[in-house]
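Missing here is one protein chain; the remaining ones are kept as they sit in the complex.
So, chain A:
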Amino acid sequence: MRGPILLSLLPAVVLFSVFFAVPLVVLFGTAFTDWSGAQLAFVGLDNFARLAGDPVFVKVVGNTLFYLAASTLVQVPLGVAVGIVLATKVPGWRAFRTVLFIPFVISGAAYALIFSMFYNPRFGLLNNLLVPLGLPQRDWLYETGTARWAIAGTFVFILGFVIVVTMAEIASIPAELYEAAEVDGATGWQRETRITLPLLRNAIGTCVLVRLLADIGMFDLVFILTAGGPDDTTATLALYAYRAYLNGEWGHANAVGLVILLLGGALIVAVRRAFRVGERDR
């Protein structure tokens, strides 16, 4: 019986090895080399020392953390709040859920193109709404003061995933808890804050984890909207690695890849601990 089982695992093992394990080993190995694809020389920690001394790298780390903060501090709380409201089965909740989920399935590239038109300083919708109110015309994506916020504004309102996870988790909360609270005279606010929110801890932790891991490698939105400019104000770690790769500095690019992996790993551990993801209270 073991033979067929092992055989059935073979395709998955081969694909995992070819497309994940081998590249990961290459990434680890070459992050400590000067490699342009042709010649390869071991340089120890030089790539990392160069990163530490590069003000652009410091900037892109800051930008990446900014986008991660936007996800966790805006997108997740907002999505959870909307999910809680929709879970009360307000009239038309199914239609709302569907509409709010649609942006989640639109590709990042298409989304970026839509927002490039929205932010266009000459004929974009945003300026056409604000300028008649007496506000100055702005180039939202190419002014250093607004560019990062404009990029964050394209994704923090994509709430569909968080809403669906929240609603699914709420559906699994036993109705008796709410009934008991009602008997005890709890208000609606108290029911949500004392019962729903604490029991959503796992779902919120999962949403935070998924958003962090998705956004730590953010590339397409930024690449299409601003290519990282102006003056690297919107550039991310992934874009920084891409530039190094285009310059033929593959070892240096892979050192950035390693930083992304380590940062991602640290965030996973921190979030799992903070939200005790996977542990059950009931």
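The working rule: a residue touches a chain if its C-beta (ideal position, glycine included) is under 8 Å from a C-beta of that chain, and two chains touch if they have at least 3 such contacts; residues count from 1.
Basically, contacts and distances are computed from a predicted model.
Per its UniProt entry, the chain excluded from the display bears the name "Extracellular solute-binding protein", taken from "L-lactate dehydrogenase complex protein LldF", "NfeD-like C-terminal domain-containing protein", "Phenylacetate-CoA oxygenase subunit PaaJ" or "Extracellular solute-binding protein".
In the complete assembly, the contact with the undisplayed chain comes from A:142, out of A:32, A:67 or A:142.
Within the entire complex, the positions of chain A that touch the omitted partner chain are 2-4, 6-7, 10, 14, 37-38, 116, 120-123, 137, 139, 141-144, 227-233, 243, 245-249.
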